[in-house]
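What follows is part of the complex, with its chains left where they were.
Per-chain residue numbering starts at 1, and chain names A and B are given in the order in which the chains are listed.
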């Protein structure tokens, strides 16, 4: 497992208030629970006639995506606009590559324009953390996915979705299934489940895709999907990058689906009230069958809905601190 | 003519209220007239100092363009922003292609984010209709062009422009000139002119570009431009796709212009007060001469102006229904 030493203390200001959201690792349980509680108030908000509150009015938020992701960018754009922020989308890859500017020069330049919040996606682990360390206190950073390191807002919306369906983490056995090795989502999920006190976190996947040092994170693991699903309350499927398919790590799409694809038959091996999750976009017939994805144990679309509320909650939590500026 | 059976009843809810705008085919005259009347109120709006009303405030509108069209996308973006909607632009082609997600998964995902209105452009006929059938009642769809099937908002702005100049459809002979075979614009125009009771709709173009079953739509046709323009009150030019030029269907740009390009000489064959229309962007010297395009019988720029008002009208009509949600 690629260890990025992002010191979690940078996420707090001198008064112990959360100022960046970079990684779940090192955050206290109370912080996660506050975010989930605040997200609750934004859930009903999404069903209102007028989905707009002036919480971030007059603030400038930049979607700084050095790696393209229309879907994640859109969730942050919607969340920001509903909070009344001015949202600037930047395909930053183009900016920095075509003109040879460094990522830090890009960020310092944007900060000089009095931007208030950066939502950062990058293919390099540690990018959001690097940016956060080079900004003044009143500018906030949210990590929207950095390399294989972390995708903490995804993990928080997952936790929200689990709590919505199950409420008590201490009784839950959770399976994370797929390409653990390359997954920033899995890393953040494991940290969040640990912090919130899940009874067991079990990772399931091909041997080649489970990092050797995984047990140091306090999780169990198996390469046998059928055994792995036993007694499981929550199944968190990971997305398979098709580009890894032709390599040595995964033999073929068909074989992968046979062994690890979540079908109705495999789902029956978990607890009868188990819920099925997936960060999306799903590859139907690769990591999950359509019947399961669209079935009544699936909470995949709930995750999407919750994603907006949880991101609004995180933005509001970070930016709320700005009100206290002198 | 490529017949897509989009059941027009899907466009109405159980109370007979318009909820989607997918095709003109099957819409009653009263519906079209209401849209045109409502558009009237948005015409003066465009000339106000403050072009902003809160009709769609707190609503999320997604420009879901699976086929690129900067121009059409811009008209909807401007219309949506003037109605105070939160407008999200998605180059969806990139999203679905690069990650292999299906169009329906994309749409269901966006719907889960509590979006209210989809403006859909796709290269496949029936795409907007397909999407509309898979969304809950309170989410609206506007077809911004699907394959060769329909481009109903374009046809409505054309009707508005005709009514502005001519007012009584029952006295009008209208010519549609160009590549009828591949034109979604022509299909929607024909339906709209029929519903509004035009005296005659005449299509003019090379034999190879007129669908054989065209007469079933109640239009006359000819491949002789000079004869075709006789007695005509409204000339609707179509855009020629240059990529068809080198095929078998059209011999050369020069020959096409000679036979079907609208010049001052050909225009003189129509009624002296005939108006000239074009959906844009125009190919000067291919389907129309600059002198005609910029001449005083041209209403091409009026069409653009009216396009904003008509799209605001359609959005307001569809979204007005949402106010009645419990």
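In the analysis below, a residue touches a chain if its C-beta (ideal position, glycine included) is under 8 Å from a C-beta of that chain, and two chains touch if they have at least 3 such contacts.
Computed from a predicted structure; not experimentally measured.
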Checklist entry - Taking the 2 visible copies as a start, how many copies are in the full assembly? => result 3
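To be clear about the criterion, only the chains that are shown with their structure count from here on.
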Checklist entry - Using mean CA coordinates as chain centres, what's the chain A-chain B distance in Å? => result 41
Checklist entry - Quick one: in the complex, what on chain A touches chain B? => result 46-52, 68, 70-71, 74-75, 77-78, 81-82, 242, 280-284, 301-302, 304-305, 307-308
Checklist entry - In their complex, what parts of chain B are in touch with chain A? => result 57-60, 86, 88, 90-92, 94-95, 98-102, 105-106, 108-110, 112-115, 322-323, 325
